[in-house]
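With one protein chain held back, the other chains of the complex are shown just where they sit.
Per-chain numbering from 1; labels A, B and C assigned in written order.
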Amino acid sequence: MLDDVIFWGLALPAVAAGVMVFRFDSMARATYALLTSLLCVGGEVLLLGLDYLGVVIVLMMTIEMAIMAVFMVMYMMNPAGLMPMTMVHNKKGAAAICAAVFAVLVAGILLAPWPSRRGRPPADPTMDLGLSLMGPQMLTMMTLGLALFATIVATVVLATRRGRYDRFGDDLKARTADDAVRGGMGR
Amino acid sequence: MPDAEPLWVTVVLPLALAVAAVTAAGFDAVLSGSAERGPAGSVREAGLRALSPLREALRLLVQQPRRTRAADRLLGRLGVLLVPVAAVLAGAVLPWGFRAVSDPSVGIVWFNAMEALAWAAVWMAGWGPNSALSLIGGYRFLAQGLAYELPHMFAITTAALGAESLRVGDVVAAQDGLWFAVWMPAAFVVYLLSALAMAFWGPFEYPVSRDAAGGASAELAGVDRLVFLGGRWLLLVVTAGFSVPLFLGGGHGPLLPGWAWTLIKTAAVLALLVAGRRALPVLRMERYMEVAWMVLVPLTLLQALFVAVVVLNR
Amino acid sequence: MSLELFLLLAAALFSVGLFGALTQQSIVMLMMGLELMLGGVIVGAAAVWHYITPAAADGQVLVVLAVTVMAVEMAIGFAVVTALFRAREVDMTDMAAELKE
Partner (left out) sequence: MDLRGVLRRTAMSRPAVLAVTLPGATELRLEAEAEVRRRGWPVAHAPAAADLLLVCGDPAPEDAEWLDGIERSMPEPALRIVAGERGRIAAALDVAREDLRDRTATRRDSSPPEASGDRRHDHHRMDHGQSDHAAQPGHEEHGHHQPADHQAHMDHMDHMGHDMHAMGEVAGLPMAERGDDRDELRLDQLHVPIGPALSDWPTGLILRLTLQGDVVQVVEVDHLPVPLGPRLPFWGEPWLRAARGEEVTRGSAARRRCAAHLDSAGRLLAVVGWDDAAARCRRLRDEVLPGASREGIGGDLRRMARRIGRSRPLRWSIAGLGELPADRARAAGVTGPSLAADGDAYDRLLMWLSEIERGLEELDDTRPLAPDDLTGPRGRLDGPRPPSRALLDVLPELLTGAEFACARIIVASLDPDLDELALAPVPGVAHA
């Protein structure tokens, strides 16, 4: 009973906030609407008994959306939504596609003969996940690790305009970096 | 050993945190009073100075809140409220002695997630009033977050690694003999730094610092200001208090009962932070960022490696 | 509570996200649509784990995967926007498409 209340109490705000993401004029509000939606998703995951993943989703999404808000304000027109405007294209077609996708998904969900539950959840799903990632799913873990590492390198390369030759001179011999702002290491 | 507590504890928790926050703020007021006006002449004078946080709170309650033009009041209010809420939620896994309001199996991650809410909170509070200085303050906290969060995560992961559990109760139990602070000193020091940074207090009050006329709090008045700045003290108490179960052996100690040791250790950590603050200027993030990423991150990684090797050979 | 309810929630989030990803002109807003879709995937994976195969950790691994993809997508997205913005001061998909011509 209580679980049902919690489910609906999280599910409705999740979807409502998801819709509001695209309805708010203010980019700041849109970002935090998305955060609300994803926090509710984290709550649902907690409800399903995945403590670790649920809390990690809350942690990651909070930080991610807080950072995202910076970029939203930086690059988007109308970050505070003081000037109502729409920036959409192809609204009708998209609505039709999405309605169709939703209908197909619903039909599938309701009509599919879902298998019954096999096995019981382990006492500690977190331990289970860790053992799995470090055992049979090692390849997944390594791929994820590499992907994350590649992302770090790629994003820095894409976003910065200054390489080490700009900072330390053509022969890389400059003792202090030629930066706009001096850092804390005294270099 | 750790046990879930009855419901009334959830009511007591915010009150206890508030009392601790007022005490810490009073101690701070005495110290800054002696810097501004010379040492207190009498005990009564010192007592009066220690009461000044309460008087400030009363004054802010009487003051009317105010609005600014074209403000985003929804986000602004939400941000202000979220600061104390995050502090209390994080405090839920804080053990008193050996009992916490709740001791979930992933308590450490929970603590980390709740203090991360401060990222959103400070930014929203700075964004809300539609004012340049407060927005600068809000952005500063994000920069600060990027600087402190990774070393912080590695530091608390190290403690969890030492106990081989994410449950706070297990971490305390694992320190029955030797405190983690003894054989994880780097993680402990980094944790104390990030505790200050999370609470954006003291040397890390860059987001609300004086040079931007109060930064994220520049436009807050009345109750808003009280909730925001009071929530900051709550956060400080919670983050400082969490160093006790993580690194200082929680309630373990000779003679006295567990809750008394927790109290003594928490008070000692808070006193250290409040007194240490007097010796430091505000650390600006354009300088601290480089230190955090080039010194603290490798340092905490090495610390974690060391602990991992010890644990594997145990 | 049942598997179907959770999957319906997942489908709803996915569809809303898809709508956003299809309609929004701005690259940043498009990414927000993607995030919502991945949120749907997370709910679905967690529900399948809970109701069908709790003994195996595969559902959990899928959630980890989705969360990582969210982070990677966001980081790459903003890096690309920054690069585009630096080069051409463009932050809209339509304008980026015009650049190709």
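The rule is simple: a residue touches a chain if its C-beta (ideal position, glycine included) is under 8 Å from a C-beta of that chain, and two chains touch if they have at least 3 such contacts.
Treat the numbers as computed from the prediction; the structure is a model and nothing was measured.
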- request: Kindly state which of the options B:23, B:63 or B:102 is in contact with the chain not pictured.
  value: B:63
Statement: Of B:100, B:114 or B:135, the residue that touches the missing chain is B:135
Query: Which one touches the absent chain: B:44, B:210 or B:314?
result: B:210
Task: Extract the touching residues of chain A with respect to the undisplayed chain.
output: 73-74, 77-80, 82-83, 161, 180-182, 184, 186
- line: chain B positions in touch with the non-displayed chain are 31-33, 35-38, 48-49, 52, 55-56, 58-59, 61-70, 130-133, 135-136, 139-140, 203, 205-206, 209-214, 217-222, 225, 277-284, 286-287
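Criterion: only the chains that are shown with their structure count from here on.
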Query: Using mean CA coordinates as chain centres, what's the chain A-chain C distance in Å?
result: 7
Task: Report the inter-chain centroid distance for chain A and chain B in whole angstrom, where each centroid is the mean of the CA atoms.
output: 26
Query: Distance-wise, how many Å sit between the C-alpha centres of chain B and chain C, to the nearest whole number?
result: 33
- line: Going by residue number, chain B touches two or more other chains at none
Query: Which residues belonging to chain A are in contact with no fewer than two other chains?
result: 56
Task: Under the touch definition given earlier, write down the residues of chain C that touch chain A in their complex.
output: 1, 3-9, 11-20, 22-26, 28-29, 32-33, 35-36, 39, 42-43, 46-47, 49-58, 60-61, 63-65, 67-68, 70-72, 74-76, 78-83, 85-86, 91-92, 94
Field: Residues on chain A engaged by chain C in the complex (per definition of touch)
entry: 3-4, 7, 11, 14-15, 18-19, 21-22, 27, 30-31, 34, 37-38, 41, 44-45, 47-50, 53, 56-57, 60, 64, 68, 71-72, 75-76, 87-91, 93-95, 97-99, 101-102, 105-106, 109-110, 114-122, 125, 128-129, 131-133, 137, 140, 144, 147-148, 151-152, 154-156, 158-159, 161
Chain B to chain A touching residues, read off their complex: 70, 72, 74-75, 78, 104-106, 109-110, 112-113, 116-117, 119-120, 123-124, 127, 130, 139, 142, 145-146, 149, 166, 286-291, 294-295
